[in-house]
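Every protein chain but one is kept in place in this view of the complex.
So, subunit A:
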Amino acid sequence: MNNLRASFFLAYKGIVKGNMGTTLLTVAVMTLAFINLLFLSSILLGLVNTMNRQGINNLYGNIVIEPEDKKSLIVNSKRVTDLVESVPGVTASSRHYKAGGFFTFDKYKNGQNVNTGRYSVLSIDPSVEKNVTDISDAMIAGDYLDDNDRDKIIIGKDISGGYEGSFEKESLGGVVPGDEVVVLYENGIERKYTVKGIFNSKFVQSDKNAFITNREMESILGVSNGAHEIIIKVDESQPESHYITKFKDMGLKESIYPWNDYMGMTASFTQSFTLIRTLLSAIALLVAGITIYIVVYINILNKKRQIGILQAIGIDKVIIVRSYTVQALFYAASGIILGLSILRLLLVPYFAGHPLEFPVGDVRLEVVASEILISIAALLFAGFISGYMPAKKQTDKTILEAIWG
């Protein structure tokens, strides 16, 4: 107990009466090391989460129901939506038809400046869709669809063009609400639509879609009460697998998938980003560890005579090593506290107000508790090693070597 007190006493005095400039510099380095450990990793996590959230909010919901094997359509989709919505935790569902369409846009209606493109056309029940996806909130020009619309279409900014989208050159070159586009469907039916609105979900995969009403699509396809897919929103208190099991238990024969099964491209991004995050964290940790080691090592080199004197007057080397380890841990802990404060009080609010704009959406810093805990543990471990190793090395020398060099 006395030895422990002596270690903390020496560490305390070393910090309080040590060179204030060195102490502040060390704490500043630790602070930056901690921020470095979390910052880039948080940006990448924000990017991954944004991609995933965009997929859920604009394309797939949480769960997608597709037709049974070897069938092209879900028949009696009302039966399916009623069934899934009866499950506690399911907040909404929406049926979609999907069709490929060849778009033609003759801006000046003179046949001389005609833009064309092949895009996906999805059909929705507009009022129901509002409960499942965020397309209705993403309108940047014109209006969202009404349930009774037949000759109206809404298109993403990557179809309309004119909004500096990711695929501007492949767009129709500047469609505005009120313009007319002609869509030739795969079954040979051609329809002329007035563009009712243009949306920008900030997610490149959904901004290349167009939407019409289910009523219109059913007239094109010659079907009713069907769907190519039903997307379902749940309250996320339970994993998607929980709901999928429930649906199957209730006798649904259709194919049911969680949203992430559709995120093929983003899934590979996610995997790569996770790897990059791990690598960057490891490098940041190594840099932090080496930095603390150098700082403590130089500190110990400057105090090697004192260490020798302490040993000469009978102070156990364990006390000495522990005191320097405590000092290193203090620097690491101070860096953690300051770094965390800067991150939570400055950087996170700043990026929440000024998100980074990526083609997949607005990216904010995502600092998660588990990463914080891992970073804290990692930096403390680095601090421990960096304090312990040089102090141990120094006290393992003979007393005279320590005193006289």
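Basically, contacts are C-beta pairs under 8 Å (C-beta built on N, C-alpha and C of every residue); 3 or more make two chains touch, one makes a residue touch a chain; residues count from 1.
Going forward, contacts and distances are computed from a predicted model.
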| item | value |
| --- | --- |
| Hidden subunit of the complex - UniProt protein name among "M42 family metallopeptidase", "Anti-sigma factor antagonist", "Extracellular solute-binding protein" or "ABC transporter, ATPase subunit" | "ABC transporter, ATPase subunit" |
| Residue of A:176, A:250, A:276 or A:400 touching the missing chain in the full complex | A:400 |
| Hidden partner chain, touching residue among A:54, A:311, A:325 or A:394 | A:311 |
| Residues of subunit A (touch criterion as defined above) contacting the omitted chain | 2-3, 5-6, 9-10, 13-14, 16-18, 305-306, 309-317, 319, 398-400, 403 |
